[in-house]
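Note that one protein chain is taken out, while the other chains of the complex remain in position.
And now, subunit A:
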Amino acid sequence: MTAPFHKSLRNHALALVTLLALAAAPFLGFGDGFALSLLARAMILGMAAVSLSLLVGGAGLVSLGHAATMGIGAYAVVAFDAAGISEGLIVFPAAIAAAAVYALMTGAVSLRTSGVHFIMITLAFGQMAFFITSSFSSLGGDDGYTLYARTEWLGSRILDNRLIFHFLCLGLLALVWVGGTLLLGSRFGRVLRAARENPQRALAVGFQPYPYRLVAYVMAGAVGGLSGALLANATEFVSPALLSWTRSGELLFMVILGGVGQLGGAILGALAIVLLEETLSHLLVYWRLVFGPLLVLSVLFLPDGLIGAPLRLRAAFRFASPKRRNADA
């Protein structure tokens, strides 16, 4: 984020190209129901991953309970559905607010810890949310809840149109990404970044990191809630599995695979994992045997994540061909 402007533009370029590809996908042979629902899932998880990346890469807060905010957003949708309310102008703000309140309450406690303790306490809160949703017998308990219908907007069922839903997810993903990137470059973001790298220095110039971290945590939670509400609509089914800690781990992996240095990395990471999972599970029965090692290799050989791969490849290429290096000089 502190890289020179032209360099950061180049890094943003990869995320931009990905978003453009997602916009073009429905018209390039990925317009069938199966492909669109797969891409919607990737974009929605990408949104949650970007918000987690804001915490991990931006503020240095490694949360292992981020799926809880998604789950709360999704459960807000089904709770309203059970009450016979499916108006988006009510459901979506409520889903976002519920997740934000959860983040505020758990963050107020969690952020008093750091390092491994922060990871464990966010995990503990996530598990609490998981078991609470499992005990909602009116919302299906362990078995989950099937939505009667997707959320309406002013009484119209536009979300049933897969193409509209695709572009809604894409637009919100882009918005979250741009908003988060601006946030990290703002005054607020500078305090977050300084406190991540050297909290003592932040204190020494007069910044107590806690309120800044809490606000960031609530914002990330709100985005998590939004993505959860979208996911409930995408799958039309919600179960406690959505809040399981393995889901939080998966989000964290998307962030790391994509690259923690740039928020756009989380988009690439989410897309890569969702598509890879899908492809491998069709090709092989024991696909996880291949999936696991692939992830290990990517962490070993792409320490800057997918978003840092082009620069890394370029550097390797230059190293391998001195002629070109001379030509550049």
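One rule holds for everything that comes next: contacts are C-beta pairs under 8 Å (C-beta built on N, C-alpha and C of every residue); 3 or more make two chains touch, one makes a residue touch a chain; residues count from 1.
Here is the rule we use: contacts and distances are computed from a predicted model.
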Field: Identity of the absent chain, which is to be given by its UniProt protein name, from "ABC transporter ATP-binding protein", "Threonine synthase", "Isoquinoline 1-oxidoreductase subunit beta" or "Cytochrome c oxidase subunit 1"
entry: "ABC transporter ATP-binding protein"
- line: In the whole complex, of A:Asn161, A:Asn198 or A:Ser281, the residue touching the missing chain would be A:Asn198
Query: Per the definition of touch given earlier, which of A:Leu16, A:Ile85 or A:Val215 contacts the omitted chain?
result: A:Val215
Statement: Even though one chain is not shown, subunit A touches it at residues 2, 179, 182-183, 185-191, 193-194, 197-198, 200-208, 212, 215
